[in-house]
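Quick one: this structure, given as structure tokens, is what I'll be asking you about.
What you see is the complex with one protein chain gone and the rest in place.
Let's turn to subunit A:
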Amino acid sequence: MRKKVSILYQISELKNSIITLYVIVICIMALTIILPWGKFDPSFDYYNSRFNGLEIITAIFLFIKGTHFFKNDFMMLMQNSVSRKSIFISKCYVIFIVGFAMSIIGNLILVIGNMIPNKNSINIFQGIYDMLFHQRVMQYSDFRIFFESLLFSFVFYLFFYCFGYLFIVIKNQMSRKLKIILITAISSFFIIILPFINALSNNKINDILLRSLNIALGISSGNSFALMLTLITIMIISFCIIYYYIQRAVFAD
């Protein structure tokens, strides 16, 4: 019962921001369609106007919302005596529900936007799936690509929302000592240790890392499922870390 109310509360708090986001996006998209017809500024090339940042804007929005966790949600839920476990579970539900809803809305907006006649008679709204996996988009039917794109943007949004949540949990809950160790360890690894090992191995380490990254991100192979799997794996690890810290989070002055 408390989990259900916690979910409803968190979604309700997001509602206005999400509506505002989509109003702004729709206005920008409307301008992208209208401006080439109007020729308001002769020096501006309206014919090549594109709008392809919808998923990025949404991802950034969700990342920021994730970082707001301790600002309001955690306090309100703890004030109403919701246990940390219920807070964590309800937040997971919220991330999934919001990510799913926004992926559907986002993709529908792109599809509808591209259906509206424009001056150039081309698809002026391009999704991130199309940008990253253009070859795959050309290979398969529109129907299949729509669903793959839907799935991809869903995972993409989940990842960024989760990442924002992870970021703020680590920032708030990790001890100062551990933060310093973590930052020092990561920096040392990339700036000193990795180049050193790479030099010793005649750049073989770099090659292995780049090839692994390529496979994990699936970009050169055009395999979106590889990237989705990578993001899902990172999310699972992130949720485990978040759960560990949330269970120890203190709610007091």
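One rule holds in what follows: a contact is a pair of C-beta atoms (placed from the backbone, for glycine too) under 8 Å apart; a residue touches a chain by one contact, two chains touch by 3 or more; residues count from 1.
By our rule, contacts and distances are computed from a predicted model.
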Quick one: the chain not pictured, UniProt calls it what, "ABC-2 type transport system ATP-binding protein", "Sarcosine oxidase subunit alpha family protein", "Ubiquinol-cytochrome c reductase iron-sulfur subunit" or "Phosphoribosylformylglycinamidine synthase subunit PurQ"? "ABC-2 type transport system ATP-binding protein"
Where A:32, A:83, A:172 or A:206 are the choices, the one touching the absent chain is A:83
Which listed residue, A:9, A:163 or A:239, touches the chain dropped from view? A:9
Write the list of subunit A residues that the hidden chain touches. 2-3, 5, 8-9, 13, 72, 75-76, 78-86, 247-248, 250-253
